[in-house]
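Notes follow once the structure below has been shown.
All protein chains but one are shown in place.
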Amino acid sequence: MPTILGVPMQALFGQLLLGLINGSFYAILSLGLAIIFGLLNIINFTHGAQYMMGAFVAWMLLNYAGLGYWWALILAPVIVGVFGVVLERLLIARLYKLDHLYGLLLTFGLALIIQGLFRNQYGVSGLPYAIPPEMAGGQRLPFMFLPNYRGWVVVASLVVCIATWLVIEKTKLGAYLRAATENPTLVQAFGVNVPLLLTLTYGFGVALAAFAGVLAAPVYSVNPNMGADIIIVVFAVVVIGGMGSILGSIITGFALGLVEGLTKVFYPEASSTVIFVIMVLVLLVKPAGLFGRAA
Amino acid sequence: MAHSAAAASDAASPIAPALPEGHDAKGFHRMVFAGIAVLLVVLPFVLYPVFLMKVLCFALFALAFNLLLGYGGLLSFGHAAYFGMASYVSAYTAKVWGLTPELAILAGTVTAALLGLAFGALAIRRQGIYFSMITLALAQMVFFFSLQAKFTGGEDGIQAVPRGNLFGVISLADDRVLYALVAVIFFLGMLLIYRIIHSPFGQVLKAIRDNEPRAISLGYRATQYKLAVFVLSTTLAGLAGATKSIVFQLASLTDVHWSMSGEVVLMTLVGGMGTVFGPILGSFVIVAMENYLAQFGAWVTIIQGVVFVICVLVFREGIVGLFARLLKRPL
């Protein structure tokens, strides 16, 4: 069997595929973060908590309303998105004219509150959430056993990311969004309701986080701290991709999933640190990130 | 919010002074310093000395951080790295090499200075949020190093660090003696930071913070100034961390974790960024919350979150900033 650095090629394929699956989560999460940053200029630290809420809402829908995974996939993002809209209207909207720092601190505080409340209510051990029966089982690929559900995660993530990108790049609504990112005052002067646009954008970004949360519920532990651990990594992804760059955040999300997957084979201890090493290198070589425009 | 409009226009300088420096500022500050000195002497009779020492260590840490943020306009998300490495080195040298406390603290502080020099040289090449992210990333690497290196003892940390004898003579076993040492370190650190801010060097820093291209066109080498203030800040952060490990007799991963970097931002924010005395009050409030809310168990993080939100929404200039506005004097 051919090997690379002592690791069989086949095993390496398996690991790359797994990296791609993890990259799917990074891509959706960083996409939401990038959209929010691009338009609102807010570094949304609550993103991790909103991802966690998506998973919890899926659990609640199942246990309190009897609605299964597929319903949750649609309803949870809507519910959490509406929650995001309320947050934006009540709190975040007051900070648009201020420095990034304040938005970051406010959303950090909100994340602490949300995570704390869920912890008090549900404990930290996590809640069970089963893989939908339609997705049980898996495929025996030549190099590994691939659970069907993991395959679905990649597909779902790609579809959502590409659809979002198309909406932003190819539709009129997207054109307004991009214009408002460049110059909100001018767009307002053209009669576009910019505050409404901002609110909806935030709601959409949050809904993306919740969508990722529902996708994660069957494979990761559904617990109040699940978002706190991932948020820093997703930040790094957004920065490497270029703050506010939509396509950059998607590509970087998948790419860093792959890099992380390889690190797990060759130097597993460092797999949670490697992203930060890449971030330093990228920022030193390309100050605005891989896909960002220089400020 | 006098500074909000200016801040929004320039991401690199979140903080502009709330008020212009008045002529009587110096005399007034002298009074505040005297007040702090009196408090340092009186408080241990009222409050628990170990709690106070913790406050003082964090206050010095926050002051050092604020020197960089409030006066250099540079927001570091990775200050835990310097605080934490210094505390490891000081704990290690005191415990394993048997250095006296003052030498151990010195060793920790020098480590933080060197680390700051290396990291600062990389980080100051970028601005605004990118600067912040580089400092965060470098700090994550320090965390990884601390986890992997043998001498740090993993998550157990370095425990049972001896308090030792100051200059090999004065035993620090008594909390009151140790308190005196910590209070002196804190006071000197604070005076030094005050001196830096009000020196010609500090004036140039403020000029760079407010308008870097203008300062450069006036002939100042902005990069060197920024590096200098970065290293000063990390050195003092290291002094705080090194002292803390002697006080609590342990150094652990908590000190290098990114949440520690977040905590110092919080302290500075609550107290008042860009004010001389804000970080002191801020760290007092935060450490007191951590200490006295501990009995509320799971509610601690929720209460902290609420404080964060209120701070950002209601008084962005922080407690001391608010006072400064009411008194119409810079603090």
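We just call them A and B in the order they show up, numbering each chain from 1.
We adopt the following convention: a residue touches a chain if its C-beta (ideal position, glycine included) is under 8 Å from a C-beta of that chain, and two chains touch if they have at least 3 such contacts.
Basically, contacts and distances are computed from a predicted model.
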item: Hidden subunit of the complex - UniProt protein name among "Nitrate reductase", "3-methyl-2-oxobutanoate dehydrogenase subunit VorB", "Leucine-binding protein domain-containing protein" or "Spore germination protein KC"; value: "Leucine-binding protein domain-containing protein"
item: Absent-chain contact - pick from A:W70, A:F145 or A:F190; value: A:F145
item: Selected from A:L18, A:A58 or A:A180 as touching the chain missing from the view; value: A:L18
item: Residue, one of A:L91, A:V219, A:L247 or A:L284, that touches the chain absent here; value: A:V219
item: Touch residues of subunit A, complete complex, unshown partner; value: 11, 14-15, 18-19, 21-22, 116, 119, 123-128, 130-131, 138, 144-145, 147, 149-150, 219-221, 223, 225-226, 229-230, 261, 264-265, 268-273
item: Missing-partner contacts on subunit B, residue numbers; value: 48, 50-51, 54, 147-148, 153-157, 159-160, 175, 244, 248-250, 252-255, 290-291, 294-298, 300-301
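By definition in this document, only the chains that are shown with their structure count from here on.
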item: Inter-chain centre distance, subunit A versus subunit B - centres from mean C-alpha coordinates, in Å; value: 33
item: Touching residues (chain side subunit B, partner subunit A) in the complex; value: 1, 4-5, 7-8, 11, 14, 75, 122, 125-130, 133-134, 136-138, 140-141, 143-144, 147-148, 258, 262, 265-266, 269, 298-302, 304-309, 311-313, 316
item: In the complex with subunit B, residue positions of subunit A that touch it; value: 43, 91, 94-95, 97-102, 105-106, 108-117, 119-120, 232, 235-236, 239, 243, 269-270, 272-273, 276-277, 279-280, 283-284, 287-288, 295
